[in-house]
Structures are given as C-alpha cells and as structure tokens.
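Just passing along the structure, written as structure tokens.
Omission of a single protein chain aside, the complex is shown with its protein chains in their original locations.
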C-alpha cells in the first residue's frame, strides 16, 4: 500500500538558517560523527552548497513516477530526497523536473540513483547530489511511498529532517536535534577559527593538541634515518 | 585475421547537423530509450558536446597500436570509437594522438579504457569520453579490427553510426535510422518547450500529464502526518 | 613498534626543479613505464600539478593521528604521502591540516583514502590526490610508522622519493634514479615536440613511426566496406 | 555517548519458529518487497539458513571491541548484527568470537564488513553473512552503541527484529509485524506449491497468470523470424 | 514497439553435441578469442556446464514480465539469455520459473542481473550464470523484445547462437560459424593433449614452444641473485 504523507513538519526558517554556511564536515562532527550519506553521493557541479527540509520519496527501479507525486508535497526551502527501492543508476531526473522543483522553491535534489541533463542543471544552477549521471529513461508504472522514513545511501531520513549538502557530500540532521546540533556546530566553528590561526602561524598540531606525551605512551619512537636499499 | 574496413559510409552533413544541439537524453528517448553507452563513460572535461560519424577501432589490452591505424580511416566530422578486446584502464590516448586526430578534423574520442594528458586535451579542447583517466603506457604488438562492428561499453556500434556525446554520456544512433530519430527528437524538443513553460509557471507534472486518476487506481493514498518516533 | 624516521634525505632543489612542468605520463614513460599509483587516485580540483619529496605516513583505518606526527617531519618542498594500513575512505584530512601543511611549505597531499573540506582546499589551492572525498571523521588512537617505506595505491614509496602529480594522477620516482629519469624525460619531451609538429601538419603516425610494414607482417589486411545488416 | 541497551525484547519462540524453513525471498515478498540487506551480503559457506532475533552492534572502522560487549547481550536464538560506523572490510570476527557466540546459543552473524578464519567457521558450522572475507586484524579503542537501531547494508535493524538469512542473503522483519508477515508467507507458500505443480506439468506462466491479454494491450506483438545478418 | 520473434533457428542437435565437453576457454580460443561474456557472470553453483541454443530476452529494470513470454519460445536444448535494458541486480528469476524452464527442457539460464532461490536451484540442478544473487522482487509492467539480438554482459547474442557455459563463465558462438569453431576446438583439444603429456613429463613451455630465442631478441636477460635489502 503506497502512501503519501501530507503536512509533514518543517523546522522554523530561523533554525534552518543557522545551518547555512556550515559545512557538511562540521555538521557531521557536531552531531557525534553521524548522519553522513555514502561517499558515492557526489554533486553534479561544484561548488554547490544547500540546506533545507527533507521531503522523502521512494521510487521503483527505473521508474520515476513518484517524483511527480513528491513535487506536490514540496514547499520553498525544501530539499527532495529520492531513493530507489532497489539499486538503480537510471536517469530519474532531468531539466523539466528541475524546472518544476525550482518553481516550487526547492533548493536541490539528493538522489541515490542517476540524473541527466546535467549541463542544463548546471546552467540553471539547480544543485543535485547523486550516485550516478546517466541518461537512461524511466517508466511511470509503480507507486511507492512519499514522506515516509527512508534509507538513502545508508542513512535514515525522515520527512522534515534537515539536509545539509556541499562539495563533501550530504549529511542529515534529525529534526528533533537540530537546535542542539547548531549550537555544537557554532562552538566547533569558533574553536576551529582559533586553531586555524595557530596553524597558520606555524604551530604544530602535536603542540596545539598536546599529543606528544600520549604518543610516547602508545610506544611511538623516533629514530634517525639510515640509508638502506629498502 | 585482423581487418581494416575502408570507405565506410557516413551520413550526409546536413543530417548530422540536425543532431547538433540535441542532448544525449533527448536522442536516447527519441529512439525508444536505446543506444546508451554505460554510465562509466564520462567526459574528461565539462561542458563538452559533439556529434559525428563513428570510426570503430578494437585494441588489445594495454596496446594502442590500432589507434594509429584507425586515424588513417578518419575524415573531418568523424568520432573515433575505441574498445579494448578485454577490459583495460590503460592510457591508450594522449596529446600526440589528439593532435593527429584534430589535424584530421575528428571531433572527439569515445574509448572504453583510459586516457592521459588530460590537462593538455582540455587546453586543446579535444573532447574525450572514457571509462578511466590513467597515465599507464601501452605497447604496439597486436593487430585488431578497424571499422568492424564493435561492442563498446555495452552498446553495439557500426562504422558510420552517429555518435552523440555530451555531459550526460554517449548515445549511438543507427545510421539507417538517423533521419527518423532526428524527426522524433525535434518533436520531443517542441513538446518539452511547451511543458517547460508550464512547469516554470508552477504547474505540476501531476496535472500537466494528468496522472492523478491512474495513481489512485494503482492504490496510492494520501494520509496526514502524525508525529511518531520513527 | 611504530617508528618515526627523522632526517630523511631529499634531492637537491635544482634536481627537483627539473621535474616541474614534466607531466606524470612523461615521467612514467621516462622510467620505463613504472611508478604509477592506481587510477583511483584523483585530484580534488583541476588543474593541479606538483612535484616534491615524499614524506611517508601510515595511518590506521579511521584514525588520522599520525598525520599530525608526519607534519613535523615535513619541510618546504615536500609532498605528504599517506596510506592506511587497511582500506578506508574516511575523511582523514581537511582544511586545518591543510593550513598546517601549507604553513610548513608542503606542496600537496597524496592519500589513498578520503579527504574533506574540499571546497576550502580548492579555495586555498592546496592540491590533494585522494581515492575518495568523504566527510567521515576519524579518531586519534593508534600509532603507525612515519617515513618508513610504504605501499600507497599499489606503488612502493620511500621517504625522499620524488612525487610527481598532475591531472592524470601520481607517479613516484626513486630518489636514486631521479637524475637519470630527468635526462630521459627531457629527451622524450624534445622528441615529442618534433613529433607534435608533424602530427599538426597532418602526417600520420603510421608514417611518422614507419608502422605499415610491421602491421602487414602481423597479418593486418584492408578490405573495402560492403553494406550489410550487421 | 556510547550506549548499551539491555533487556531488549524478543519474539516468542513459537513465532520465530514459524519462519524456519521460509526462504529470504518468500519473507521479502510477504512483507511487500521490503527488508532486504544489500546484495553484497553473502554467506561464507553454502548452504546456510538461520532465523533469530537481532542483537545490533555498531563498531568503529577497524575496531572490533564492541562485539565483545554485544556478546554479553546475546541469548540463545539470537543473531548478532554488526555494522561499522564507516565502511570497512577488516576481519572483525574469527573463530574465537564464533566459539563465544556459539556457547551463548547464538545462531549466526550478519556483518557489513569482513570476517576471517572462515575455514574454521565452516568446520564449526557457525554461519556468517558478510560483505568481505579478509584477515586484517582490528584494534580495541573506540566505544559505540549496542542494541540501538542501526542501518546495516542499507536496511534499518532494531534490536529484537527478526533476521532471516539463507543462500540468497538476509532479510529483516520488523518485530511488530512478524506475525502478519508469517501469515502472508504461509499463504504465499501454499499458493506457490499449487503453481509449482502446474509449472512442472508444463503449463506456462502466460496461462497460469492470464497474462496474454494485458501483454497485447501494452503493445507486444509476435512476428516470425526472418534470416538477416544482424 | 516490443516484439517477440517466433520460429527462430536452432543448430542441428548433432552440431550442438560437438560442443558438449568443450570448455569455455577452448571455445573462446577456437573462435579467435572472441565471444566471452564479462567476468561478472558467474555460475550460482559449481561445477556446472551446459551448451545450448540461445533464446534472447530483454527485460526492463526490476521487471521480469518478459521472462514468462520468453519461456513460451523455448524448446528442449535451449538456453535462455536475459539482459536488462538498464543495469539491475534484482532477483528476476527463482525456483518457479526454473521449474517452468526445466519442464520445457531448457538447459540453463544466463542473466546479466540477479537471481534468487539459489538453494532450490542448486537442489534442482538447474544451472544459472548471473551477475548477482539477490532476493529483490520484480514487477510485471513493461514489455520488451524477445528473440531479437541483444547485448548481454558486453557480448552480442542472436537467437539461435550457441551458448557454452561452465565454471569459467559464458561464451557465445555465432550460429553461422559453429561448425568451423567446433573443428578448430577439436584440433585445439588434440594439440593440448599432446602438450599436456609433455608438461606432465616435466618439459618446460620454454622448450615445448621454442620461446628462448625470441625472448632473448626482445632483450630478456638472466642475472644471478645478489642479496640486497630491497
């Protein structure tokens, strides 16, 4: 029984806005090194960077019908997250659907499958993170769920979760933890700024982080180079 | 017995010209969703877009000898299509061969193997679609066929077939069907322009394509969101 | 017993400088088609091109501790070469470590694993060749060797070996053979310049390299095209 | 904050027993074509077939410490489900841990990573489904969650969910839906038995399932073979 | 327009029988090192060995409908060759379809996709060569061609071509060349028998094939081992 869930929740815009400018790596660290989609998910052009609320969409292999259904559930500021029910690299998405999503104010697409028309998508500056670029056409025969929790590229995504994507990939923030994650990310950014200044000044991580003693305890030893053949 | 077939046919320039500006996805759709090379075939730089008549060339693994033989069979407007007789990612092709092909008026290379000197090829703006970038050198020991039908990246290619390649990948058009495909592609382009305007105006695919009834027939139902943990 | 070898040798700057401007393919050919890292090693941005002396660093899977140790062993003009002791695509390296290496005068990073913050690395123009881009964070728990010989992406690398990297990938030159390789590369460049001019003028490789006779001996035959369905 | 959840629920033995003898494909179909782990999960020996209640365990890449923690949470009839927090193919599990699990009455292991000592595991007849066989040793440095919901090979698994595994792979049944799934699976088995008899008697699926009319509606046509070259 | 071609040709049984007992490697060599399907095509159990006439079948990704159509075209002694129109690893085929094919006298299945119920298929001794084992169910929505030429795992297959499959993989013999290939294979077998006896007696290939002179001409030199570190 395929189901479309309507009226899914979104975070307040002010909270979403706190994630703008935060990179994927920072957010991933801020929430305890969780939430990353697989490394196979790459942006179709670079640089690209978005944050928005997830609308989730399952599709049958080689069948993009449900994306049309999902578009109707999208609101300005959303990110559409599409995952096939079985692995596929077909070209589920091209410039017409991008035009439709853009008209709805959607910020980008995350899809664990293929996309096409990437020259047009680049010109339009509609960002997509996908696991393939492939022109293979799809059918419209099978209904699946929209806005139900999905596993996309190894990561659980619920409707309304925050999607943060940049050149490094994609990370998901649980909607209910977004505020706490934003706080931790801010703290991390502040801390990194101070560290960066010290690195720029030539200080070593060994000293900045006080690592030398623990390295020695773990048995690391230093020896001088002796020429040998191997 | 390795064979070079000479005097292979080409389509008239006027017919080839009809494919310029048509994308790979459009051509693939226009001929009934056939003809795509595998998604592993990627352009070495972007954007890149060509159309031309195939000169086909088989090469032994790690042996680029036959590319030199194939160059002689090329004419202005051709695209060289190279496939190893067994999988290889070696660097069969670099800036010298590109210089030679360019001097012959060849529009680009499609190779289900590796290429090298891609910085130079990018500067020269000689486009290549390949399954690998790898500097590994090759030998010149084994003779293979030139201008015989080949299977390249999963797709049958005959000499004189039309090769259309862009940022999405590569599609092959049977020479004998090119005119009909061009007609269908033109119709598709016209149809898409009208659709694009409606999408831009905010209309939904559900309505543009009249999908709602059939979705309901297939059992799609809509329910309102209820907060839950999962 | 994890060991850091200090005071490893470097080649004289004048010899290193001879490799600047030489491409990976040229150097690979000049040393008898050896020394290439696997084709999975790709630059995070293009164009990118460096040459420098290797500082080698092993890391445990998902553990980037030793990179901090390796930074201290780096000198201006070095290239850091990092290899995990078991396959990993985690994000071992980001903008802070890049800032540190840049402050030390290091020319770039070669790592058979993942990196992150690639938008920042691109802005900084700190070049990296890696087998993955992935934001996954790492721990600091396990000590490994620095400046011991390693196998990185299928290639033996010793501290002080020359690392040459460009858009084609990465090649290693044995420190003890660098002078001879530079000589052969220079000769190759000169030879190619002459060849390039002939190719540009429309001469064929078949004639430039005198291949026709040997091709015939190997049994290559030419036949005229006859229309058939296949 | 790494957490071990104790006293997780299991299904009654009588309900688990209903799944014995049901294949993975049957269970997958019975629950609406959901629940499969990725095709990369293969048994280390064949035939192998188990059903049991999931104990879930996260491990750091290259670090098998938490498996020892998880063993304590196992009861007779359980199946241990292990997933690394970042992709790894290291050998997390060998004959000693298998001895420990067997002593606890555990029926098998599902791990999206590597295992080793597979000759011994085969002799012991302790079945394992894994994504790799690799002898690479692991460390014991990082704590992770046990018996929290995990994503393993693309599939959500909660403690107490039913794990059904055979030569085809692994399928997860939501604990709360197990009874309904068992009912549907039984119905499917009954239906297939009747179908199998008809197939054995030489009847065609076209007739058993009454497909001919709908195929014709979709435009399928029959033509007689004409000899041609292609 | 999906088409089923009926009354496709088969080779006489006596000619097919000449290939029984010939291995895939022998047949591949006998026809000039052509005809192999990709190395991804593996038997689901070993040992397995068949020869038969191809019935070809295209299927949509995740859609096994056309296999039911193809069964009707099969005759005793045939081998069904199935290829998806876009890459898929779904489980297109299981024990019911195997029962049906077996009832028709079909000798085995070659499919560039997934199969399931492999424990049952093994018990039934119905051999399958596939690129995946995966229980994922499929739909029945899209019509495709049956008994048209296809590309399966990189190889052109026409209806009536000979399929030879064993533990090494699958090779296709053009129906129109089968007799000549059988002759060459027989000659190769005879020649190998004589060679095998000499190898068993301890003679070296260097001498049996008279390689020493040509090796020296190519520059191979022999030096005695000197202990060194590398």
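For clarity, chains are labelled A, B, C, D and E in written order, and residue numbers in each chain start from 1.
One rule holds for everything that comes next: a contact is a pair of C-beta atoms (placed from the backbone, for glycine too) under 8 Å apart; a residue touches a chain by one contact, two chains touch by 3 or more.
Values in this document were obtained by computation on a predicted structure and should not be read as measured data.
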{"item": "Visible chains that the absent chain touches, using the contact criterion stated earlier", "value": "B, C, D, E"}
{"item": "Option from B:139, B:187 or B:223 whose C-beta touches the chain left out", "value": "B:139"}
{"item": "Hidden partner chain, touching residue among C:154, C:202 or C:219", "value": "C:154"}
{"item": "Touch residues of chain C, complete complex, unshown partner", "value": "1, 32-34, 38-39, 85, 87, 151, 154-156"}
{"item": "Contact footprint on chain D, counting only the chain that is left out", "value": "1-9, 65, 68-69, 71-72, 89, 91, 94-97, 99-100, 103-104, 114, 116-120, 122, 132-137, 140, 142-143, 147, 149, 158-159"}
{"item": "Where the missing chain touches chain B, by residue", "value": "60-63, 86-90, 136, 139, 141-142, 228-230"}
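Note that only the chains that are shown with their structure count from here on.
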{"item": "Set of chain C residues in contact with two or more other chains", "value": "89, 136, 142, 230"}
{"item": "Chain contact topology (line, ring, star, complete or other)", "value": "other"}
{"item": "Interchain contacts, given as pairs of chains that touch", "value": "A-B, A-C, A-D, A-E, B-C, B-E, C-D, D-E"}
